[in-house]
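Read through the structure below, which is laid out as structure tokens, and then see the notes.
Heads up, one of the protein chains got dropped from this complex, but the rest are sitting where they should.
In order of appearance the chains are A and B, and numbering begins at 1 in each one.
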Amino acid sequence: MSDVAIERIQVPEGEAKLETRGLNLHYDNFQALRDVSLRIPARRITALIGPSGCGKSTFLRCFNRMNDLISTARVDGRVLLDGEDIYRRDLDVSELRKRVGMVFQSPNPFPMSIYDNVAYGPRLHGMRERSSLDEIVEKSLRGAALWDEVKDNIRKSALDLSGGQQQRLSIARVLAVEPDVLLMDEPCSALDPTATFRIEELMVDLMEKYTIVIVTHNMYQASRVSQYTGFFLLGELIEYGPTVEIFENPRDQRTDDYVRGRFG
Amino acid sequence: MTALPQLSRKTSQAIAFAILWIVAAAVILPVVAILAVMLLKGGRAIDWHMLTSIDEGLLPAIAGTTLLVVLTAAISAPVGVAAAIYLSEYARASTSVRLIRLAIVNLAGVPSVVYGLFGFALFVTLLQFGRCLLAAACTLAFLVLPLVITASEEALRQVPQRLREASFGLGATRWQTVRRVVLPNALPGIITGMILSIGRAAGETAPILFTGAFISLSKPFPNSPLDPFIALPYKLFVDATEMPGISEATKWGEAVVLVLLVVGLNLAAVLFRARLRRARRW
Partner (left out) sequence: MRSKVQRGWEWFVSTAIRVSGAMAIVFVILIFIFLLRDAIPVLRTSSVRDLLTGEFWRPTSEPPQFGLLPLLLGSLYVTVGALVISVPLGIGAAAFISEVAPAWVQEILKPAVEMLATIPSVVFGFLGLLLVGPWLAERFNLPLPLFAGLGSLMLGFMAMPTIVSVSEDAIRSVPVALRENSLALGATRWQTIRRIVIPSARSGIIAAVLLGLGRAIGETMTVLMVTGNSAVIPQGLEGFLRPVRTLTATIAGEMGETAYATPHYHALFMIGLILFVITFITNTIADIAVRRSGGLTQ
């Protein structure tokens, strides 16, 4: 690795839950990620920011191997979860996705009841007993700050919920599989300010138990909720460090330009 | 409760996918095998004599079927294409349009022998055409109508909206736009639809059983549309079930000819349509 690259690897306090070393990703001939190396600390919120098309979502999806679904995607370099390479040959991808959960930009509840949506994950992994399912559904809905609002209507269709509620349901759905990591891909971009605020509050609460990585195009959100921030531009990680530093005292001119709104 | 041993999810998936592969094979292998058998058994019998002989060969049947399908296409095209134009260019979403579409779905689903009864009641009897080429063609025209409408509508819808807008913007009326801009561009697709309907009509037997098809050695060719005629699928049916003294090979040969004709027409339509898509000028 080059000297410049080593300099960019920040070593935050605490253990690194997720790590990439020299990660490159190509779609056929187009290079979407270029030599990205960073370490994501456990039980903190890390934000990934950058203009549209800079690769931050692509990068996020490397951690749960959702990029595998795209046939032209080719990944080189290493991606580590708790020190182990998740791209190794014998890895069971669906088990990986239990440990590394994802919340998408649009809520997309399954066309089933609220209960069945949340119970979907545990049922996949073999949980059958009514009492265990009830327990985990309640626990997850509480964890997503949705329980009080839906506890009387838990058999109703999830499609009847509001946008913000559906997004919290998506979070509950992920919590139900009991992951270590929550990847959130622009989770609030489809929501109104009130719903956004509630989810940001929720994220801060969740940080106690989960490692959270959030992709956002909203810099204010990044500065509000995260402890660490990475700035991407055209597939490269330009700068990465404590959020306070990135926003108030960035070391790269491009970072400074972006956070001050001069482009993007 | 004794529980079955829990299969790992990966194993369940492997088993499920294996079953699906087997299903796919079960669908396609019999087809391939039978086509191979057909060609083997029937291929031997096909020669120039068989195709062109009037007494012992298929010339009357081929001629009769050709006349039939051409007449069918000629009858069904005007109404079918006009209805497609209505649905694509004139209709606004409403209950009556929904009913029209429902009617088309139903016309497509009427059993072919019921079309035969209808054709007999209306064309043969009421309109007194008698059992003839005309009656059979009118009957088949009803049967292929949904196909013509559906294919033509799809072809019309493929024409981009901006061409219509440009025409309207220059002050053209709707019909002028349709006639000068939409139809010419949709014509190849409409022709594809006609080829498909010809392919369909060529293979139908039940609707022509009592509306005009017959077997005759003395009158192999109809002298006018009001004469009965010999048709390939009907001849195949009769030779396979009622006629003694026809060799196995000949029967298989006739079946192969019919399949080649019908599948050939459909294949031609599909390839034509694929070439159209690639050669689009917009």
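Operating definition for what follows: a contact is a pair of C-beta atoms (placed from the backbone, for glycine too) under 8 Å apart; a residue touches a chain by one contact, two chains touch by 3 or more.
From a predicted model like this one, the values you see are computed outputs, not experimental measurements.
When the omitted chain is restored, the residue from B:Val70, B:Ala103 or B:Met243 that touches it is B:Ala103. Screening A:Asp76, A:Glu95 or A:Asp205 for touch with the missing chain picks out A:Glu95.
Mapped onto chain A, the interface with the missing chain covers residues 64, 66, 69, 94-98, 101-102, 104, 106, 108, 110-111, 120-121, 124-125, 170, 173-174, 177. By the touch rule set out above, chain B reaches the unshown chain at residues 9-10, 12-13, 16-17, 19-21, 23-24, 26-28, 30-31, 34, 37-38, 78-79, 82-83, 85-87, 89-91, 96, 99-118, 120-122, 125, 142, 145-146, 149-150, 173-176, 199-200, 202-206, 209-210, 233-234, 236-237, 240-241, 248, 251-252, 255, 258-259, 262-263, 266-267, 270.
Following the convention adopted for this analysis, only the chains that are shown with their structure count from here on.
Each chain gets a centre from the mean of its Cα atoms; for chain A and chain B, those two points are 54 Å apart.
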